[in-house]
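Report on the structure given below.
With one protein chain withheld, the remaining protein chains of the complex are depicted in position.
Letters are used for the chains, namely A, B and C, taken in the order the chains are written, and counting of residues starts over at 1 for each.
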Amino acid sequence: METNYLELTIGAVLVYNFVLSRFLGICPFLGVSKRLDTALGMGGAVVFVMTIASCATALIYRYVTTSVKIFGYAADLGFLQITLFILVIAALVQIVEVILQKFSPPLYKALGIYLPLITTNCAVMGAATINAGIDRGVWPATLFGMFSGVGFALALLIFSGLRERLELSQIPRPFQGMAIALITAGILSMAFLGFSGIC
Amino acid sequence: MSENCNNVKLPSGDELILSSSPHIHDNQSVRKIMLKVIVALLPAAAAGVFFFGLPAAGVILLTLASCVAAEAIWFFLAKRPLSPLGDCSAALTGLILALNLPPATPWWVCVLGGFLAIWVGKQVFGGLGHNPFNPALVARVALLIALPAALTTWTPTGIEAADSEFELSTYATPLGKAAMLKTTATPHGSAHGDIYAELATDDAYWNYFIGNRGGSLGETSCLALLIGGIALMLMKLIKWQIPLVFIATVGVFSGAVHFFAPAMTPPALFHLMTGGLLLGAFFMATDMVTSPMTTWGCVIFAFGCGVITCVIRIWGSYPEGVSFSILFMNALVPLIDRMCQLRPFGYVRKKA
Amino acid sequence: MNTILIAALVCGVIALVSGLVIGVASKLFAVPSDPRVDLVIGLLPGANCGGCGKAGCADFAKSVVAGENPPNKCPVSSAEQISAIAHALGIEAGSSFKQVAVVLCGGDLNQARQHTLYNGVYDCVSAAMVAGGPKSCSYGCFGMGSCARSCPFGAIEIINNLAVVHPEVCVGCGTCVATCPRHLIKLVPAEAKVHIFCSSPLKGPEKKKVCSVPCLGCRKCVKAGAEGQFTVEGVKVSVNYDTGENGLPGEDVVAAAGCPTGCLMTVAKHLETEYAELAEAKKETENGRK
Partner (left out) sequence: MAANKPIPPKPLSFPGGIHPAKDGKSLTEKKAVVAAPLFDRYVVQISQNVGAPPKLVVKVGDAVKKGDLLAEASGFVSVPLHAPTSGVISAVGDAPGPMGTLVPAVYLDADGRDEWTANRMAPLDWRTAEPAELKNRVRDAGIVGMGGAAFPTHVKLSPPPDKKIDTVILNGAECEPYLTADHRLMLEQPEKVLVGAAVMARALGVENIFIGVEKNKPDAIDKLNELAGKYGVKVVGLKVQYPQGSEKQLIYALTGRCVPEGGLPMDAGCVVQNVATAAAVCDAVESGVPLIERITTVTGTPLAAPGNFLVRIGTPVIRLVELAGGVTEEPRKLILGGPMMGFAQRSFEVPVAKNSSGVLLLAASEIVQYDSAGCMRCGMCLRGCPMHLSPGPLSMLIENEKFDLAAQNHVMDCLECGACAYACPAHRPLVQHMRRAKAEIRKRAKK
């Protein structure tokens, strides 16, 4: 399959932005966007996990679930797809966590529960299943994973900037906290809708 | 006041006001600024009414009134005094929103837009100054997404309608006509080029300039918008960098695309004169609350607006990208402000 | 049958590889941590009030584990919580006594004269920097609520422009003491129920000009109370909170002293009067509106 890489990247970052167009990965998007620096850290972690996870799951999809042959016995393991993906993603997240704890304890602390939650983050899983769904090659899938991660990081970055500003605003009490965050996210997603149709 | 023996009146000092310095102020206020911007928008509004007739005046008045009413109702519900209404910011939002609507917008869309702008765009964030997005744009984009039919039903100007060859059924704005070609995937570029050429004749440009073309209420007349916008720039009420860089970016970007691929898009001047570019560049991107505070921040902001506008116009599925681009860049303002923070006078870089 | 076997085999192999990688990584990037710190953090109240002098509970937990601070340095924890921490670490709990904050000013909007019109930031610290704020009394509470906003436990209420501490909510962390620009808030033993709600060192008549409930320095309370229950500095009389042999003054002293302005009273009574004043003020404004 021939892939237009420009379309793939712009599509992944802007047009089909995971958070603001596909509405996947909302949990960490709302959870770790209170401060810009933690948002950056989380964005980096997600880019990393998504890239590696997309690569690994594409490999598994291509060489294990669709065409495994052991001792001459072939089997269609399509039903195992989700289980295997989760297994791989969970392991990856675990490794990221260990590394972060070692090299950036403050970030590790700031990300808190959201870091292990990347495991069950639908954005990562979504990237893997989208890739599998349209049978992308391993290389485009990795690229797609990476730029989807970049799109996620971009949304997180913009959103954390907005939230840092909102924190200084006199928001009416009923709208404080998550309410205003969701309203802002909604308006942001409207702005991203303008990119629809580019590719 | 008491009087002593020399008949000199001495102050009692009982009603002295205590406040921090400074004790004198520039003769400026939020209300005055808002009123001046409203006045600067009046030529554009007048042009809209002139070309589209009385229904346009109805849309303007109704939107304006519903914005003010929305703000008043909000204050009433929040049990707050109505005095902030006096700053005229709701009226300005209403006027800008009205100028962004088609001349024949149904009445209920106007009212809905007014409430969306004031409630969702502004008051939930804490009122004037706290809203990260331009309230009028929030309402306009929300309406465009939710009610595409109502927001894209264009009416011809009175002069166009009087033309004998006029066909109402296929009426579209100049940008709309250009955009139709994006979806028709004809490989013959020449056909596109012909239509673009038709849209970019001297006659057509004259019509765009004075405002004899379909489109949103306020964006028809380049002349009226330029009068208001330049007046604001001269009064230093808007940062001149924003409209200038915005318009220049759109000009250069679309010009470059047209130069290398004439079949992709009409020439630069067409892009500058059609759609809501001037209205957006002079009156919406420059909204104080939602634009960056520093000079360089404004330049980056306006550059981003220009690029995104062109990208949406040339490649996107929407014919017009000004509203989306400004809304998108509004979201980036906190980051831009952070990036362009000023260095204090005598700043010394700390040695690492 | 084959499918199941192969599925199990594939899962097993992938799990094994992942497990190995994680195992190696966690060995490679191991971070030494003291599990006791987490234990103590779990036992602390987690209010991060800073009353202990450390930046938050986690910091305090570290210092407790390191032996720099005894667990009872946390002013918020109850005696049981502290002994639980001490027990978990196997150390002495240290003895502590509960303190609460009290605002030693009784001049609310009705009682203390507002001399000038203040126009600016509604905050005591800011107001104090503008010509000493709006109150005529240079030693009185502004009532703009800086202390109430700084209190991590919401124990301070502003009633009719006067800050009042609810002793049953207060944990004695002392955040407000540092906040008050007039230094009117004191940490006192929780048993202390009677206070002199005035901190002005001025002479009686001068205070009388600006406030209807000042301590006039008549010393009736000093005579009524037992030896050492009150201290006198110049004109200013205050309750002696460093309890001597006679203990803190009780309600009997209030009754016996018959304070002419009523600035000597119990906390409960103080709250009660302030609420009454507030109700009255509200009624007045309503009447005014009519």
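One rule holds in what follows: a contact is a pair of C-beta atoms (placed from the backbone, for glycine too) under 8 Å apart; a residue touches a chain by one contact, two chains touch by 3 or more.
As the structure is a prediction and not an experimental result, all values here were calculated from the model.
Although it is not drawn here, the omitted chain touches the following shown chains in the complete assembly: A, B, C. Which of C:Ser33, C:Asn119 or C:Thr231 touches the hidden chain is settled by the complete complex: it is C:Asn119.
For subunit B, the residues touching the absent chain in the complete assembly are 1, 4, 6, 8-13, 15-30, 32-33, 84, 126-130, 239, 288-291, 293-294, 337, 341-348. Residues touching the missing chain, restricted to subunit A, are 167-170 (touch as defined at the top). Even with one chain removed from view, subunit C keeps its contact list with that chain: residues 115-116, 119-123, 125-126, 129-133, 138, 149, 202.
The definition used in the following text is that only the chains that are shown with their structure count from here on.
Most remote from subunit A, judged by the distance between CA-atom centroids, is C. By number of C-beta pairs in contact, A-B leads when B-C and A-B are compared. Averaged C-alpha coordinates give centres for subunit A and subunit C that are 45 Å from one another. Between the Cα centres of subunit B and subunit C there is a gap of 50 Å. Taking the mean of the C-alpha atoms as each chain's centre, subunit A and subunit B sit 34 Å apart. For subunit A, the set of residues touching two or more other chains is empty. Multi-chain contact residues of subunit C (touching two or more other chains) are absent.
Residues 36, 157-158, 161-162, 164-166, 169-172, 175, 179-180, 183-184, 187-188, 190-199 of subunit A are the ones that touch subunit B when the two sit in their complex. Across the interface of their complex, subunit C is touched by residues 60, 64, 68, 70, 73, 75-77, 80, 83-84, 87-88, 90-91, 94-95, 98-99, 101-103, 105 of subunit A. Contacts from subunit C toward subunit B in the complex involve residues 116-121, 126, 129-131, 133-134.
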